[in-house]
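Presented below is the structure to which this report refers.
A single protein chain has been omitted; all remaining protein chains appear in their positions.
And then chain A:
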Amino acid sequence: MGKVKVHRASPSLDMTPMVDLAFLLVTFFMLTTKFAPEEPVAVDMPSSISEIKLPEVDILTITISPDGVVFFNMDGKYNRQELLGKIGAKYGIPFDDQDKEKFSLLPSFGIPIQGMKQFLALSPDERKTVNQTGIPADSLNNQLADWVVFARTTNPKLRIAIKGDRESNYPIVEKVINTLIDNRVTRFNLITNMEKGPIKL
């Protein structure tokens, strides 16, 4: 009979445009993606209606965890190497080139300078298991102040950002802010999440 078999050829369909699109998107995401550096603590930031974006380079981040541990981070590989040299000279701890190389690849850290050499000697996996006690920021032993001062002499363009957890107690934040003010840093940023502001009529 003269039956029309329409379905005969249909099971194999032309996937080329779909594949083209898929690869286009893969390329796009591969190029735009920037992996977030691994942080030693998860910080849940408070939200604000501010719409100022954080610049991408020349940033010094002071992270404050919910239990009040202070972490320090700075970008720029060579600046970090120089910074460690200066800090080491001040505290009389000699850091060799290998230490500096490792230090430049470190994520945020919260280690007193006295324990830094041992910390750098560990492998990256071992470092994750270390319980970081935070950078001392007390008035008697204010290492945070030294980090900030030397970081700013290393890179004068540095902007200082405080990344605090919503639940961290204010006194510890106040201590950090006072440390900054004492070192004549009066302009700094508070990193927040975005929140929708009230509708202005």
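Before moving on, here are some points about what is shown:
Methods note: contacts are C-beta pairs under 8 Å (C-beta built on N, C-alpha and C of every residue); 3 or more make two chains touch, one makes a residue touch a chain; residues count from 1.
Keep in mind that, in the parts below, contacts and distances are computed from a predicted model.
Missing chain, UniProt protein name, picked from "Monosaccharide ABC transporter substrate-binding protein (CUT2 family)", "Biopolymer transport protein ExbD", "Sigma-70 family RNA polymerase sigma factor" or "4Fe-4S dicluster domain-containing protein": "Biopolymer transport protein ExbD".
Annotation: of A:98, A:118, A:133 or A:169, A:169 touches the absent chain (contact as defined above). Touch with the hidden chain on the side of chain A covers residues 9, 12-16, 18-19, 22-23, 25-26, 29-30, 32-33, 35-36, 45-54, 56, 64, 161, 164-171, 173-174, 177, 180-182, 184, 186-195, 197-198.
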